[in-house]
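Structure in structure tokens, see below.
Missing here: one protein chain of the complex. Every other protein chain is in place.
Entry: subunit A
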Amino acid sequence: MTWTSLNAGAATPEIFLLIAVCAVLLIDLFVSDAKRHVTYLLTLGALAVTACLLVNGLAQPPQLAFSGMFVQDPLAGVAKLAMVLGAALVFIYGRAYAEARGLFRGELFTLSLFSLLGMMVMASAMNFVTLYVGLELQSLAMYALIALNRDNVQSSEASMKYFVLGALASGLLLYGMSMVYGASQSLDVLTIAHNITAGGANRVLSVFGLVFIVVGIGFKLGAVPFHMWMPDVYQGAPTPVAQLIGTSSKVAAFVFILRILAESLQGFAPDWSQMLMLMAVLSLALGNITAIAQSNIKRMFAFSAIAHMGFVLLGIMVGNPYGYGAAFFYSITYLLTSAAGFGLIMLMSRAGFEADRIDDFKGLNQRSPWFAFMMLIVMFSMAGVPVFVGFFAKLAILKAVVSMGLTWLAVYGVLMSLIGGFYYLRVVKVMYFDEAEDTHPIVAGIDARAILSVNCLLLLVLGLMPDRLMYLVTAAITHSIVQM
């Protein structure tokens, strides 16, 4: 192995982040609880530098590193930028929440950063081994994060469930990967793709492996019927951790799917397309319908996330750059929307009060018209009301689906969104038309308030001008997916 084939420069952001995490871990040991904000600022600084490095990398042509185990291309670049942004929002929105619950410790930062590092590796992996290592790094850090509030029974229970089911899913995924390895004699994404098209892969064996891989993917994404962990984890985990799962982790899962299915197993596109369609149809129905019955807003978010992932799957299922682009756009805008939603929940909460029931939002308009309006934007965007970005995200997916000739599926998606409209609008109704039960003033730092407002308004701005972002993600897809 020479330096040239190593090409470690392509992984600069990951290498920097690794060093930064270690530094934060060490420095945190010498910081007293009273000065914990030093860790907080260091973490944000590390994220900022990582983001700069990523932007810098975007300008360079796609290149392989570590003997083809790792790739730096626009898809990975854009996705990693979104993940870093998602992680930064987790820290900013979650600071007051974590402080009030004694979670504002070095573990929160280092574990989150390790999890982020895992996601970034997943996004850039060009080999099943790298993919799996990234996935496990991300997951293991996440198991611990969920249980961060270890005295809380719900937290521990959620962590346990996630761990056991995650292990099961990992096992199934790994089993599937081994089958594909057996069929195509390679673990390298590009070589597998090449071998499959050259006819050198046993079809039954490959599809057998594919099924298990799709199960693993479905679990990561939270698609029905592998979604069961989502509501319990969303509800049990500390809200910032739930936010990390609901935002950056979903984008990582999206890229993970593209790497495995769209790049390496492109030859079996008709098969996995059908599998994804099945999961999408089930997710859309179950997510939306079950969300109606929820009284806990975090659980509602979990089921709504299941439905949203149904949409992402619809986009991927289309199987062409157009559909991938739409799904990518959906993932990124969902990251922004979902982050704002969690941010608002944490804004409302305080010591000993979670603000995670829908009833806690009653009469928000009387208490804070501005944040009621922000929540309205988030809900409208999630429901897909026009001019908000969620509408254009759904529209792009539906257009891709229709262009495939699957009009019935698009109609089905719209109908399910219609059902989804109910529980989003119920939150709006509760905020504007019900009497407030809770009259405590909202306590949150000016930074969280400001960034949260920007985040929400961005949903409106992007809805008014979606073309820039749409262009960016489409270009990222078309310049990255290996065309064969």
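Here, contacts are C-beta pairs under 8 Å (C-beta built on N, C-alpha and C of every residue); 3 or more make two chains touch, one makes a residue touch a chain; residues count from 1.
Definition applied: contacts and distances are computed from a predicted model.
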Omitted chain (choose from "NADH-quinone oxidoreductase subunit L", "SUF system FeS cluster assembly SufBD core domain-containing protein", "Branched-chain amino acid ABC transporter permease" or "Na+/H+ antiporter subunit A") - UniProt protein name: "NADH-quinone oxidoreductase subunit L"
From A:A11, A:A169, A:V281 or A:I477, residue that would touch the chain that is not displayed: A:A169
Residue among A:V211, A:L395 or A:A475 that touches the chain left out of view: A:V211
Selected residue (touches chain absent from view) among A:T110, A:T290 or A:S304: A:T290
Touch criterion as defined above, residue of A:F109, A:Y143, A:F219 or A:Y234 at the omitted chain: A:F219
From A:A8, A:V129 or A:M228, residue that would touch the chain that is not displayed: A:M228
Contact footprint on subunit A, counting only the chain that is left out: 160-161, 164-165, 168-169, 172, 204, 207-208, 210-212, 214-215, 218-219, 224-226, 228-229, 231-232, 271, 274-275, 278, 286, 289-290, 292-293, 419, 422
